[in-house]
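The structure is given below, and queries will be raised subsequently.
Just one protein chain is left out here, and the rest sit where they should.
Labels run A and B following the written order; every chain starts at residue 1.
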Amino acid sequence: MVLPESVIETIDLKHVYESGVTALNGVSVSVAKGDTVALIGQNGSGKTTLAKHLIGLLRPTAGEVRIGGENIADKSVAQISRQVGFVFQNPDHQIFCSSVLDELSFGLKTQGLDKKMRKERIDDILHRFKLEAYTDYPPAVLGFGLRRKVSLASICAMRPDVLILDEPTVGLDRRSSVELMDTVMQLNSEGHTILIVTHDMRVVAEYTKSSLILKGGELLASGPTSDLLMRFELLSETQIAPPQVVELTSAMNLRREDDGLPMTNEEFIRAYQSRKAS
Amino acid sequence: MKPDEGKTPAISIKGLNFAYPSVAAGQKMVQILKGIDLEIAQGEFVSIMGPTGAGKTTLCLALNGIIPHSTGGRIGGNVEIFGKNTKEYKTKDLAKHVGIVFQDPETQLFTMSVEDEVAFALECLSIEKSEMEDRITEAMRYVGIEQLRKRSPMHLSGGQKQRVAIAAILAMDPEIIILDEPTSGLDPIGTREVFRVVDELRSRSDKTIIMVEHESEQIARFSDRVIVLEDGILTMEGSPREIFSAVEELKNAGVSIPQVTELAYAVRNSADRPLPIILDEAIPWFSRNP
Partner (left out) sequence: MNYDFYVAADSPVHRMDPRVKLAITVSCCVIAFIVNNIWAVLVLLGFLHALYLIGKIPLKKIGMVWKMMLPVNIMIILLWPVFSQEGSMALFTVLGRSVTVESIVRGVFMAARITCLGMACFVLLFTTDQSTIVLGLVRLGLPYDWGLTFAITLRYLPTFYGIISMIIDAQKARGLDLEKGRFFSRLKAYLPILVSVIITGLKASANLGNALETRAFGATVGKRTYYRDLQMRHQDYTVLAAIILGTVGLTFVRFQFGFAGDLMHLMPLQA
């Protein structure tokens, strides 16, 4: 068997804060290139601490973080940011330019791209995020949904191999979150690895292939999302409620063709109709 | 609960318009609320849904006079709280009647201990110390934070913070409580804690409650009535079952629908069959779908 190339790897990662709190206690995870991964856990489980290690904003007390096979201990955040894009939860923390256009070109300038390359990238990203109409607006005065898009777009413009999204759908209405996640999945289909830190279990079920569940600074479970969402006792241990469709399918004992648990609307409908037909 | 015809409505909104000079549009006035008519009876639980930027928070702020007294902008139409026009009463005087729990816990908890937080409004209202003690204890017990009394709000979990905010409002004993996305950004445990308190308020108090939420599954459980705001216009209004049954309209509005309702809508054979809106209804519904 050929193991998939892992783009993120942590080895026995431990982090103790200055206050003495152990936030991560020996976490070893591996994320395969091109995967979509959910990082799940309650606040205080260590998920943000783990995510911040992946771009070097926090450094391990012990253990190691490897991005693309290389230990990042000696790299600066600015260097790592070429490989790993981190989109913060609050867009206001990450946007600061006087126009959307400047915002998108900021990272490209720090990457040292020439004008032509920058324009190419920016046009592409404006189109993807449907931001063409807002190029000259100051991002700070746009609505929340648009600010979220701009902050995500400004990171995506840099084309990092790995994209880490911290609670991307919080505060967004259903349409905006679906739109945003579809754009992210488009990036995934082009080879970007996606890691989503989220409490939104519908996003987990509909968009991620694998999940990492943290509890109390330790990795409680990891594996395919469809397997983990079936393990109700595991979820209840972390006090996470699966999306309604999962509760419904398990109550009705519905299965997909591959015997997995239907996790999305489409999968449910297919499983339900094939049962009715038989 | 149906609006009680005999009583003065808790809230009566007629032709409410609100425009605000927008920085994005070069200081031109942008119409945020466009002719809202809404009456809310005493004791009713009304949920407001709508896409981001539809004017939900603006509407909430108009209910205790923050709009337009503190924000400026141009207001048209009338908002009456128990027959009092908010144009004639300042926010501070309406505060006794309308309490708002805001979305961001950090900016609404401004003291250094939980009990000071709950005491703050009572001090402003010149409540006597002995009565204050009772009210504070009662409000804390109601939301289950007695053990946090001496703690600093800064170091509490998100769910605890929002419960402190609710207690601080409850201590004033307002007839109307507005919850503006109270669980946005909380983790599942915190969300559950807050909704437990909301459920308690709904079932055991005679308060009029208005909740802005994206979580349709909670709205389906709690609400007497749901209204949908889109781009400053009240586009839909009805019982949760009526509203959530209009799956196509809600999808167009861009708001969330309970997942079980979406699923039932997709597989139902007859348009007459009522759709389930909560999980407990859904399981028998699907088993019995012909």
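The rule is simple: a residue touches a chain if its C-beta (ideal position, glycine included) is under 8 Å from a C-beta of that chain, and two chains touch if they have at least 3 such contacts.
Note that this is a predicted model, so its numbers are computed, not measured.
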Selected from B:L16, B:I40 or B:L61 as touching the chain missing from the view: B:L61
Thinking of the whole complex, not just what is shown, which of A:Q42, A:S81, A:T169 or A:N265 touches the missing chain? A:S81
Which listed residue, A:G107, A:G171, A:P243 or A:P262, touches the chain dropped from view? A:G107
In terms of residues, what is the contact footprint of the unshown chain on chain A? 18-19, 52, 55, 57, 76-78, 81-82, 85-86, 88, 90, 92-97, 106-107, 110-111, 140, 154-155, 158
Could you please point out the chain B residues that touch the chain left off the display? 61, 64, 66, 70, 90-93, 95-96, 98-100, 102, 104, 106-108, 110-113, 115-116, 119-129, 132-133, 136, 150, 152, 154-155, 168-169, 172
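One rule holds in what follows: only the chains that are shown with their structure count from here on.
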Quick check: how many Å separate the C-alpha centres of chain A and chain B? 30
Write out the stretch or stretches of chain B touching chain A in their complex. 22-24, 50-53, 103, 157-158, 181, 184-192, 214, 217, 251, 254-260, 262-263, 266-267, 279, 282-283, 286-287, 289
Can you check the complex and tell me which residues of chain A touch chain B? 42-44, 89, 137-138, 141-145, 167, 170-176, 199, 202, 239-241, 243-245, 247-248, 251-252, 265, 268-269, 272-273, 276
